[in-house]
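Removed: one protein chain of the complex. Kept in place: all other protein chains.
By written order: A and B. Residues from 1 in each chain.
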Amino acid sequence: MSTSEIERQWTTRLRHRVEGKLPPEKMLPDTQPNYVSSWIYVFGVATMSALFVVIATGCVLAIRGPQWWHGSAYGHFINSLHLWSVEIFFFAMVVHLWGKFAMAAWRGGRALTWMTGVITFLASVATAFTGYVSQSNFDSQWISTQAKDGINATGAGAYFNVLNLGQMLMWHIVLLPLAAVVLTALHIVLVRIKGVVPPFEENPVVENAEVSQ
Amino acid sequence: MAFILSFAALIPLDSLGHYIHWGWVEISVANFIIIVLMIAAFIAAITAPFPGRRRRKENR
Partner (left out) sequence: MTKKAFNPDVDAPEWKGGYHPYDIIKEGSIAIAVILVLTLVLAIVFGSPDEKAITIKTWSNAAPLDFANTALEELNGTSTTAAYGAPYNTASTGQQLGPLQLAKWVGVRIPINAANDFVISPLKSLPNQPTLDQQLATWSSATTATKNSWLTSYGKAKVKFSGGQVVANTTSAGPLPVIINDLTQMARSGALDQALVTGHGFYTTDYTKPLLFLSDSEYLAGLATNQHLTGDQWGMMNETGNYPGQSWLWLYTFWYQIPPFKTSANADVLVWGLMMLLSVVLLLVPFIPGLRSVPRKLKLYRLIWREHYQETE
């Protein structure tokens, strides 16, 4: 095989593209710009960490099945971990959102980072909802019979039946966590590629600015 | 020890909820505390001093 033939391969082209956009030193940097020195910056990694705990505790609940926690004190404790990690997840995510808005973090070609963040937030709300209706207790009964009216009114209720425990559980443990993880990964990769947004320049120099395309 | 054996919550919150009524606004005490803590966390995060300032000055 000639070199130019290898260069034209999809694999080679993809590898070069990834290497160009996200070389190892960008993926795992060992320095940070000096302006990154505020506690507000911990809320992004706090959100990611909470998501990790949510998924881990969800996996433990999955080991023994959806009814386990009703009859087992240990199972109920794992459920408590799952609930509180979700509360911490939303807490950290919203404070992170407030911080990123205050910094206008979409500047300098970072619009996609902002947008993946918003979509992840919306997907998280949907994931939490399917979780609440999968609890198989009174809360699930009430939430599902109420939520059905909103979802039915959009027409989506014909296909997304919140009263169908099996369907809701599978959305909650398969489809939506997959979406949440993929979106979070995309979001984090974009932060690594673009870097943390620089401060507003009080006396901007027009030349050499990162002008959005 | 009792916790390890029974996993029971130390301060279970199962009794009927407490709610704050303010005109037509109604919010549970629990949710209210969470929201207040979020605002407090945001204000603290953007105002509290961040360690390592001298190190950053040395690296300029």
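By definition in this document, a residue touches a chain if its C-beta (ideal position, glycine included) is under 8 Å from a C-beta of that chain, and two chains touch if they have at least 3 such contacts.
This structure is a prediction, so every number in the text was calculated from the model and none was measured.
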Specify the residue from the set A:Val60, A:Leu163 or A:Leu186 that touches the hidden chain. A:Leu163
Hidden-chain contact residue, picked from the options A:Leu22, A:Val60 or A:Ile119: A:Ile119
Which residues does chain A use to touch the chain missing from this display? 28-38, 40, 42, 45-46, 48-50, 52-53, 57, 69-70, 76-77, 79-85, 87-88, 90, 94, 99, 101-104, 106-111, 114-115, 118-119, 122, 125, 128, 132, 135-142, 144-146, 149-155, 157-159, 161, 163-167, 169, 195, 197-202, 204-212
For chain B, which residues touch the unseen chain? 3, 8-19, 24-31, 33-35, 46-47, 50, 52-53, 55-57, 59-60
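Note that in this section only the chains that are shown with their structure count from here on.
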Chain A and chain B, separation of their C-alpha mean positions in angstrom: 21
Touching residues on chain B, where the partner in the complex is chain A: 6-9, 34, 37-38, 41-42, 44-46, 48, 50, 52-53, 56, 59-60
Under the stated contact criterion, what part of chain A meets chain B in this complex? 34, 37-40, 42-43, 73-74, 76-77, 80, 87, 91, 94-95, 98-99, 102
